[in-house]
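Each chain you see keeps its place in the complex, though not every chain is here.
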Amino acid sequence: MGTGDVVLYLTKRVEFCASHRYHNPQWSDEENRRVFGKCNNLHGHGHNYVLEVTVAGEPSRQTGMVIDLDVLQKLMTEEVLDRFDHKHLNLDSPYFKERIPTSENLVQVIWELLAARVHGCRLHRLRLWEDPTLYVEYFGSAAG
Amino acid sequence: MGTGDVVLYLTKRVEFCASHRYHNPQWSDEENRRVFGKCNNLHGHGHNYVLEVTVAGEPSRQTGMVIDLDVLQKLMTEEVLDRFDHKHLNLDSPYFKERIPTSENLVQVIWELLAARVHGCRLHRLRLWEDPTLYVEYFGSAAG
Amino acid sequence: MGTGDVVLYLTKRVEFCASHRYHNPQWSDEENRRVFGKCNNLHGHGHNYVLEVTVAGEPSRQTGMVIDLDVLQKLMTEEVLDRFDHKHLNLDSPYFKERIPTSENLVQVIWELLAARVHGCRLHRLRLWEDPTLYVEYFGSAAG
């Protein structure tokens, strides 16, 4: 590590595909259809998500890197791809039993999973694309 | 229409999202998992599909166009988006009860749906992207 | 609304095409040509603009969303597409009678139009692409 007077932000993108359904069990079917429209479809639908993970830190003098990319990629594979790729978010994961699997909620789940495992630099930002025209960004709850 | 000595190819892209599952009911669960891997996941997974529809013809002397874009877009909406967008290909459409919903099979289904409704020019090619690294192309059975 | 300790940023992209001309009426034709170059062309030229609208807020517990996407899309259509799509910025809108229709000025106009109509969350950032190599960002005058 260096003297702390330089901060670099490094971002790695990864893609995964998943399906989901928006449905609030406290509402009637009519209310769900009215609010969620096509996203309420009983059998779900899916997306090719693109996740951008940004870490911040000072590059090492020895390696010139903020983080070892193999380490970062391993984290992203274990915490994100292994859990969500080629899966149904509502049915194949425990995270959306009581939350709607919107991108807003999914990105918070991913933050919790990744933040605990980033060492030597800090998780700065997640950007999650649901399709090429729509994305959410999250900077952790400290930013609230 | 013109004198037939000029052929222009016009392509319109549209995106839709859907989920699907690869499963051959004639096989055991083990065989399905071995052949289809993650695509055999019980609850399915999903994609943002991109469809490129190419029509061929001579531009009209009056309009300079091969096809009226509003007409083309209406066809694509009615035949493709209304059927497949925000849907589960296996469960929400009649086309994949006995066929695996691969991109190879889906593009043939879409060809049948669109070819019957293109008038004044001809359907030349469909290109269907399953994700940014994978696409199939189909030119109709005559090309076989 | 939630307890305010979580902020999510949601961005929606939309494309529109328009033409414009850079010309400062207080200058001579020579001065205009010298400063604005090809952008001073008498009959104008055009672009496919891409606008990214970012809103910030806490996701609703009921819907998991920062903003209803149908509402956001309606705002963007009424305030941006209906005014500027397939238009000449100088001649078909009242906003550039005394201002040069650069992306820097256009994004400020769009901010004023959108900020007044975003409710339940706040307009955080606009990013306006003039072409794939050039974009401007604006966070509202409070950021100045």
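A, B and C label the chains in the order they appear, each numbered from 1.
Everything that follows uses one rule, which is that a contact is a pair of C-beta atoms (placed from the backbone, for glycine too) under 8 Å apart; a residue touches a chain by one contact, two chains touch by 3 or more.
Since the model is a prediction, treat every value here as computed from it, not as a measurement.
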{"item": "Complete complex - number of sequence copies, 3 represented", "value": "6"}
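Everything below uses one rule, namely that only the chains that are shown with their structure count from here on.
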{"item": "Topology of the chain contact graph, where touching chains are joined (line, ring, star, complete, other)", "value": "line"}
{"item": "Inter-chain centre distance, chain B versus chain C - centres from mean C-alpha coordinates, in Å", "value": "34"}
{"item": "Interchain centroid distance [CA atoms averaged], chain A/chain C, Å", "value": "28"}
{"item": "Per-residue overlap in chain B, given as positions that touch at least 2 other chains", "value": "none"}
{"item": "Interfacial residue positions of chain A with respect to chain B in the complex", "value": "15, 17-20, 38-39, 41, 43-48, 85-88, 91-92, 131-132"}
{"item": "Residue numbers on chain A that touch chain C, as the complex places them", "value": "22, 24, 26-27, 35-37, 99-105, 107-108, 132-139, 141, 143-144"}
{"item": "In the complex with chain A, residue positions of chain C that touch it", "value": "4-14, 54, 58-59, 62-66, 68-70"}
